[in-house]
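This report concerns only the one structure given below.
Only one protein chain is missing from this complex, and each of the others stays in its spot.
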Amino acid sequence: MTNHDKNLNQAFDVENLPKDLFTFEKATDDAEGLTTKPISFWQDSMRRLFKNYVAVVSLLIIVVLFLTAIIAPMLSNYTLTGRVNQDYYKFAQLPPRVPVLEHFGLFDGTLIKEFTQGSLDEVGYASDEYKIVGTFTRNRIEYLKVKEYTYKYLDIEDRYFIFGTDILSRDIWTRVWYGTSISLLIGVYAAIIDVLIGVIYGGIAGYFGGTKIDDVMMRILEVLYGIPSIVILFVLFMFLTPGIVPIAIAIALTGWIGVARMIRAQFLKLRDQEFVLAARTLGASDTRIIMKHLIPNVVAQIIVMASFSIPSAIFYEAFLAFIGIGLDLSKPSLGVLINDAISSTQGAMTYVYQLVLPSLVLSTLMLSINLLGNGLRDALDPRMRNN
Amino acid sequence: MKETVLSVKNLTVSFKTHGGMVQAVRDVSFDLYQGETLAIVGESGSGKSVTSKSIMGLLSPNAVIEKGEILYNGTNLLKLSENDFSKYRGADIAMVFQDPMTSLNPVMTIGDQISESLINNLKYTKEQAKARSLELISLVGIDSPEKRFKQYPHQFSGGMRQRIVIAIALSCNPKILICDEPTTALDVTTQAQILELIKDLQQHFGVSVIFITHDLGVVANMSDRVGVMYAGKIVEIGTVEDVYYDPRHPYTWGLLASIPAFQAKGVELYAIPGAPPQMINPPKGDAFSLRSDWSMKVDFVHQPPMFKISETHSAATWLLHPNAPKVDRPAQLQERINVLMRMHEGGKNE
Partner (left out) sequence: MSNVLLKVEHLKQYFKLDRKSKVKAVDDVSFDIYEGETFGLVGESGSGKTTIGRSIIRLYDITGGNVTFEGKQASGKLKKEERASIARNMQMIFQDPMACLNPRMNIRDIVAEGIDIHKLAKTKEERDEMVYAILAKVGLAREHAGRYPHEFSGGQRQRIGIARALITNPKLVICDEPISALDVSIQSQVVNLLKKLQKELGLTYLFIAHDLSMVRYISDRIAVMHKGKIVELADAEELYNNPLHPYTRSLMSAIPTPDPKSEKQRARFAYDPSQHDYTTDEPKMREIRPKHFIYCNEKEFQAYQTEIA
């Protein structure tokens, strides 16, 4: 039943309504009264953002990843480059082992290795140090799939390496989280530089839209846009020494163009809005108009742009590291770790954890930031307002 | 009694939004007679456009038709599937929108756009469609139809575009033409021409027109009958003479009195205080009572039913209840009506 029906169904007899109802009475409600509390655009947007549970979960994941990236390397007993033990042959390529979880068969410090019957005998496992989990035939030779209880075999059952160790017997847990913070830093730096250059360049072009200044600036931008970014990067790295900031700058140099275009378009649109004209008739200076009227109206778009810019920078850096540009081995990002893992394990399935773990962190990070970016866009987009 | 071509009964439409259900149209009923022009006048948010879109079956997806029926030729249009409805749209009921800029396809020639509906709805051949299109282009008062046939919308001025939109709407000889603020985006002189054109074509095609507008001057010019909408309801309906020379609802009084047309200088304009109510949570009782100078206790308790004033004229206000005290219209309005009546009386005697 609709509200309206309810209203109509209040039984009353039109003919015989009591006479006293027909006396004049002023409306008591203030017709112009505002009943709700005042809410600013930002409060309203945040309220909408927190209603979007995908965005909230993403935000939580990002916070957890971020905190772990800072805290984990600090609490770790191992360093980024130091070997976990003097006996580095023994401590190289150890599988992940986590207390508690190991009892459930996860991260239990085992490796799946392949042997022929002969080579298995040569290793000389004690009976509780291995388990045959399967057989297969390759090139007419029969192989055994063997689950090796590595920690037990090496007699280091008191040690736990959460993500295992790499070929140089370095602690992967420490390296992954350190790498995460490096990747995040590169992403954030790149996004800040992106937005900074983009807003200034696009802002100037947009504010002076239609004039010579705008014309020249837009032509330059079109030329830059025409050059493939990878070429720019190759040239840049001929001059730059690898490092977080140089990489961030390099990535930002190819990424700011989109921001500049967006800001220019927004400024052009806003510049002719009546509230900007009103400020000009009141005698507001250019600086005041830009800072008080234009920028605050594009902050939402800037945030959204930045939130998409961070994961793309992270990914771009990983891609560059992967193809071997801009590597800085003293400050390995997640991309460097993945590249490392591929070259050192030669793609062997036995040590695939070295590749999977940093990739998993990288993917989770990018996915969450992207989803949060989507949420921010929905929350901040003025077209969604009043719906 | 004239023949009824369209009958809207108890139409109630709401929209789902973030804040809740917006009750856009609340229990609206009216009949459209053969060959007449019925104006529906109201402010923005009064529900007049939603009413017309319901008749055209063009409501947005978040709209919910809570109840009511729209009867055309014995068929309830609201019960039709989208597929069945499209057989009526264009062919039986056509519509002219407010903005001629957006209601034409910018990448199709004018000729193709007129022919399209002829070919689709009336199964014309290409040649027949072209011949008829040329006829329609000159019928809406555009010169050199052969040349115009091949042109694109951007080569036409706003008024010309609206003429083309009207030509398309009338191309399939519809029984009903809905004009939703067709002249709001146009200048006064162009508006006058378009109104004239619509009146001429109405004679020519014998079509019944529903004319949606907020402009009381346009209503006086165009329509035979008028329904005044406020807060999703029709509050007064009657012939233009009924409503303009003998208005009964306080909202109609306010609307008419606030027009400066005959207002003496230095006298303050009559203004309705406040703003229309939020339709997410419309007031109990009479929605206008919050802004009315004539509100009674009953207005805050019960919604007024339609009271019949004459065969043609009814209004939904408790002031028409036999128990209600007698009240006068705003003095400015009454005086203006008197002046007009005297003027017209004088005219007759001459």
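Letters A and B mark the chains in the order given here, with residues in each chain numbered from 1 onward.
We adopt the following convention: a contact is a pair of C-beta atoms (placed from the backbone, for glycine too) under 8 Å apart; a residue touches a chain by one contact, two chains touch by 3 or more.
Because the structure is predicted, anything quoted here is derived from the model rather than measured.
Trainee: Touching the left-out chain: which of B:11, B:56, B:78 or B:255?
Mentor: Checking the options B:11, B:56, B:78 or B:255, the one contacting the hidden chain is B:255.
Trainee: Taking the full complex into account, find the residue in A:83, A:145, A:159 or A:280 that is in contact with the omitted chain.
Mentor: For the chain that is not drawn, the touching residue is A:280.
Trainee: Just one of B:20, B:206, B:273 or B:325 touches the chain that is missing; which is it?
Mentor: B:273
Trainee: Just checking the interface: what residues of chain A touch the absent partner chain?
Mentor: Contacting residues on chain A, toward the hidden partner: 32, 34, 36, 38-41, 273-275, 277-285, 288, 292-293, 296-297, 299, 382, 385-386.
Trainee: Spell out the interface residues on chain B facing the chain that's missing from view.
Mentor: So the residues of chain B touching the unseen chain are 43-44, 187-193, 195-196, 214-221, 240-241, 244-245, 254-256, 258-263, 265, 268-273, 275-276, 340, 343-344.
Keep in mind that, in the parts below, only the chains that are shown with their structure count from here on.
Trainee: Measuring centre to centre with CA averages, how many angstrom lie between chain A and chain B?
Mentor: 53
Trainee: Where on chain B does chain A make contact in their complex?
Mentor: Answer in residue numbers: 12, 14, 17-18, 21, 23, 26-27, 66-67, 273-275, 277, 283-284, 289-292, 294-303, 305, 318, 321, 323-325.
Trainee: List the residues on chain A that touch chain B in their complex, please.
Mentor: Residues 2-5, 7-8, 10, 12, 14, 17, 19-27, 29, 31-32, 387 of chain A touch chain B in their complex.
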